[in-house]
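Just dropping this structure here.
A single protein chain has been removed from this complex, and every other one stays in its place.
We call the chains A, B and C, going by the order they appear; numbering starts again at 1 in every chain.
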């Protein structure tokens, strides 16, 4: 469990991110130690992930009440590389690192205004059937969406 | 808009509460000013209200996916009478102050371990039909439940 | 405790707002009833209030560790005029409705993209001394700031 064991080459890893979600640290997200509470980056990751899925048209389907499929989080992790403070602007990046049959391994990175990386993370999302609770395979179209955006740099 | 304009006689108001929900202030609920963030008492109020509704068997119905009715919050208010800190134990009281046709006016009060009142509040809950979005009248049974518990002091 | 008893003339009240904070409803801010959880508007109000105070240069002082004064919330209330859903964009307005010696009564209003008002609210903020815990009077400069922005429409 070395830190950042999901990153082989940090610079290359950092450069492969294209999509980001901008966020400003809220006052209610600080704690009495004066910095961003450690639970909040996962809120940022979720929001970045959802915007990322929306950019591909996935989220819109999932939130329809009649949708038979929803994405669930299988695991999540975060490395806290710097302390983060009230009112700081962060860019929360997300990319698809590996695409499985019904799952996708997403990586996360947050940068401060000075370009320094303050958070790194990853986690697996699985598309499941609401009825069975089991994995529901991505369509070919969806798989293309995951890889396309990462290669073409669309944002 | 005087403070506590929903309380006529404070001592009497304080004594009429019977039902409470115990809570301990979480670390993530503090903010960089070192005390409980002002948004959190509404989480406590919600939790106390839900426990209160559960004690009457209402909540169990509302959370069933097939339920045709849900409770919605029409308004909420809170008076912050004392600063509250990490790890403090609070008793969050709730009582039905006035019962309408499809609504109920709930009052809230939180006490510290020393018995002092640190939060006061109120808010109207309306039972609505999921389909129409309009108020759905309480049954006579439900109305009895609201008044019964407040008179008999069960808990 | 009629609803919106802090609003005399709704149209006039609505038109007097100038400053707003834009926010998009996060997924984690919804609850199992499928809409924005009732505790979250107070997070939006806080964030709008802080941006408003920042626009006047107040917040920057208050968050310095050596600051002798901090703002505390004396009371807060919210009227929920419409249900609010995931991913909706809101403009959360704030204005100073009445300025006291060491306090200010702020009003809040949130509008959806279609211009309809979905939340209304108010609450008193008091500037206190960290040492004594008692009210610390606004300077004349600060009072001018409160009134100035509301009259001149600066944003």
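The rule is simple: a residue touches a chain if its C-beta (ideal position, glycine included) is under 8 Å from a C-beta of that chain, and two chains touch if they have at least 3 such contacts.
Because the structure is a prediction, the values reported are computed rather than measured.
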Candidates B:43, B:74 or B:104 - the one touching the absent chain: B:43
Could you list which residues of chain A touch the chain missing from the display? 1, 3, 5-6, 32-33, 37-39, 42-43, 46, 63, 70, 72-80, 83, 105, 122, 124, 133
It is residues of chain B that touch the chain not shown, namely 26-28, 34, 43, 46-47, 50, 54, 63, 65, 86-87
Considering the whole complex, not just the chains shown, which residues of chain C touch the missing one? 27-28, 30-32, 34-35, 37, 39, 86
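We take it that only the chains that are shown with their structure count from here on.
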Among all other chains, pick the one whose mean CA position is farthest from the mean CA position of chain A. B
Copies chain A, chain B: same or different interface, half of numbers shared as the threshold? same
By CA centroids, point me to the most central chain in this structure. C
Counting in whole Å, what is the centre-to-centre distance of chain A and chain C, each centre being its mean C-alpha position? 31
When the centre of a chain is set as the mean of its C-alpha atoms, what distance in Å lies between chain B and chain C? 23
Averaged over CA atoms, how far is the centre of chain A from the centre of chain B? Could you give it in whole Å? 36
In chain B, what residues contact two or more other chains? 32, 37, 39
